[in-house]
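The complex appears here without one of its protein chains, the remainder shown in place.
After this line comes subunit A, so read on.
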Amino acid sequence: MRLTDHTLRSALDALNAGETTSVALTEAFLEGIARLNPRLNAFITVSADQALEAAKASDARRAVGKAGPLEGAPLAIKDLFCTAGTQTTAGSAILGGFVPPYESTVTKNLLRDGAVFLGKVNLDEFAMGSSNKTSAYGAVENPWSRANDPDTRLVPGGSSGGSAAAVAAHLALGATATDTGGSIRQPAAFCGIAGIKPTYGRCSRFGIVAFASSLDQAGPVARTVEDCAILLRSMAGFDPRDATSADLPVPDFAAACARPVKGLRIGVPREYRLDGMAPEIEALWRQGLDWLVQQGATLVDISLPHTKYALPTYYVVAPAEASSNLARYDGVRFGLRETAQNSDLRDLYERTRAKGFGAEVQRRIMIGTYVLSAGYYDAYYLKAQKVRALIRRDFEQAWGQVDAIVTPATPSAAFGMDEKQDDPVTMYLNDVFTVTANLAGLPGIAVPAGLDAQGLPLGLQVIGKPWDEETCFSVGAAIERAANFTAVPGIRA
């Protein structure tokens, strides 16, 4: 077995058994990155020297019996998490060269538990996108390709495209990611790996470059559901520096993966059965539900009547918050600063922001500014907030009947890099199954469940009650076991 073929679980077991070292693992992944990253472009920054130093230190800690829960595990960090001393770009030119003097709480927690960081992975600019093509540091390629069309390069999904591609290509044991409307679950599904967006407030947002504050939530992507559980346990926890983080104990999520689903009531929302949905997606969904029934769960048809308003609601709320969150990128204190001779303040703003922000980010800033403007606020932002409350209520009512909800993760498999270019609204439809969990603050996990006719991975999503990631893990692991998903992408270390 190659070292890079390890899951997080098996790697930790091997480390604990003394069969390998963090240095050996780190070297193996760095070798893979050096070989494959020029093509995949999953990493924006590879911290080879720092990673090897950290691996040595980790092995030394292990030698004196001070191994943390993630001791020695090489991970990739989405370049939206501020990492002290390492450039953090958010995928944007406007943050080019920005080296934070502080560490995000999530990455600090991972370091506390012994993780080794291989580098910073690519993403859609400011996490705005579903293809990873809006990154100022270039698109990321999905390591999977279509069986009958191997030359068409596919997107890894977004915004955590670098995270998902790196893990799928065996360039890291796991990666941090963030999810504002589906940015963990959609790329996980596109790349045939698992990824969970926990309940809003489970992970601290401190030190994560903000996109839409009321929706953003960090989570892991990894090869298996259990690996996600191990990572989330380290990432999560109350942080007094984030007023929206929850002061709740962090459960043993890995233990929940082994919990049987017998007796669980699984909700099947009729509104997720879209007109014109690909038959393969429909069939996969049916298959997943059957697997759960076979393991003793019962199915309950439920209604989430405001689902059809979720996407438009999301595309009002998220840009509104983003337009405000991104105001700080003004060229005055950090990052890009564009001036001309005799530039005044306004000119500095205009030049810096025109050059520093890409087209999609500019589009969302404009949408967000528009929906908050005097005379439009009530019709857009306020209306969206009301609909958001209704979407939340839909779920609250459903929790009276079911323990978890299972849906497709995405409406399609990964698409080609040159497809879905012309119309941003078509691109936004990628989030149709995932945005509701963000709007309602609920945990949602994507699990690889099968392949389409082209041999591309497809995923299912399990949505849970607030603070009940454990049931997401139980149900996700049950699907994973039944699916026995062993396929691997053509490009991998």
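Definition applied: contacts are C-beta pairs under 8 Å (C-beta built on N, C-alpha and C of every residue); 3 or more make two chains touch, one makes a residue touch a chain; residues count from 1.
The rule is simple: contacts and distances are computed from a predicted model.
Asker: Just go with whichever of "Aspartate carbamoyltransferase regulatory chain", "3-isopropylmalate dehydratase large subunit", "Cell division ATP-binding protein FtsE" or "Aspartyl/glutamyl-tRNA(Asn/Gln) amidotransferase subunit B" UniProt uses as the name of the absent chain.
Answerer: Its UniProt record gives the name "Aspartyl/glutamyl-tRNA(Asn/Gln) amidotransferase subunit B".
Asker: Consider the whole complex, including the chain that is not shown, and state which of A:G207, A:P443 or A:P457 touches that chain.
Answerer: A:G207
Asker: Touching the left-out chain: which of A:G97, A:P240, A:P260 or A:G296?
Answerer: In the complete complex, the chain left out is touched by residue A:P240.
Asker: Given that one chain is not shown, which residue among A:P38, A:P101, A:P249 or A:P279 touches it?
Answerer: Of these options, the touching residue for the absent chain is A:P101.
Asker: Over the whole complex, note the residues of subunit A touching the chain we left out.
Answerer: Residues 81-82, 88, 90, 95, 98, 100-102, 104, 205-210, 212-214, 240-244, 320-321, 323-324, 326-328, 330, 332-334, 345, 349, 369, 372-374, 377, 381 of subunit A touch the chain that is not shown.
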